[in-house]
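A single protein chain has been removed from this complex, and every other one stays in its place.
The block that comes next holds subunit A.
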């Protein structure tokens, strides 16, 4: 069998450093690790999602197979859209992605990237440093800093507001959704900015110089030259930040998913069901659904990449 495959694919033979058997032997340890820590849990989660397993109580030791019971509970349309239920979290997450990733991060990143093309190099570098700092700081530090910034009684923001005569706000309780949208935009704009920045740099400067000679405004250059040339980058960026934002857990550090589940994104919902209510079966079902949604994103992303390569 090994000889057959090597003769059929002479190309690979040219690059082979090891015999297929030795190669397989070297792959085995890694393969075993992947099997034990990735593939087995993957199927285990799918299996658990069909049981009513919990961590506490009778069903911890004697879970029962309940078929699609967990999925039916999640999609129970009597209370699907109620706060604290699966449907509410799903819709909230979609809104969160729309506002904070697509409108927030991508637009802000694009704007920043375009604006810093024309400023002096020092200003450009300083801007980049600050934006990237927001991106590379550890999540826990960021979460705490924002919590302290927004607190009603001792928060920095309210101190600033009152010092200029504006009324203080109770942001974390009264506008929790907009707080996490703003937070995530601030947090993630750096990635889009860097991506678009390098995309803009790849456009030959002569295009813009020619446009300058013709007297084009900045907006015209952006709309007619830059944007069409970086379309591929934009699609890549949108898909990546959509996936990341869809799965993000960091807003939990700001609002705990509350008040009253108003910021309970799907990842936070999953955490609550599995690790606060200890309903492993239902939690696993949520996990499987999230996995399927991510799979859809990933397929779109991969197919786009394939198209690009063909082109």
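Everything that follows uses one rule, which is that a residue touches a chain if its C-beta (ideal position, glycine included) is under 8 Å from a C-beta of that chain, and two chains touch if they have at least 3 such contacts; residues count from 1.
As a convention for this text, contacts and distances are computed from a predicted model.
Asker: Looking at UniProt, which of "Membrane protein", "ABC transporter substrate-binding protein", "Multisubunit sodium/proton antiporter MrpD subunit" or "SPW_0924 family protein" names the chain that isn't shown?
Answerer: Answer from the record: the omitted chain is "ABC transporter substrate-binding protein".
Asker: Return the single residue from A:38, A:56 or A:214 that touches the missing chain.
Answerer: Per the contact definition at the top, the residue touching the missing chain is A:56.
Asker: Looking at A:83, A:125, A:231 or A:307, which residue reaches the missing chain?
Answerer: A:83
Asker: Of the residues in subunit A, which ones touch the absent chain?
Answerer: These residues touch the chain not displayed: 54-58, 60-61, 73, 78-79, 82-84, 152, 170, 172-173, 256, 258-260, 275-278.
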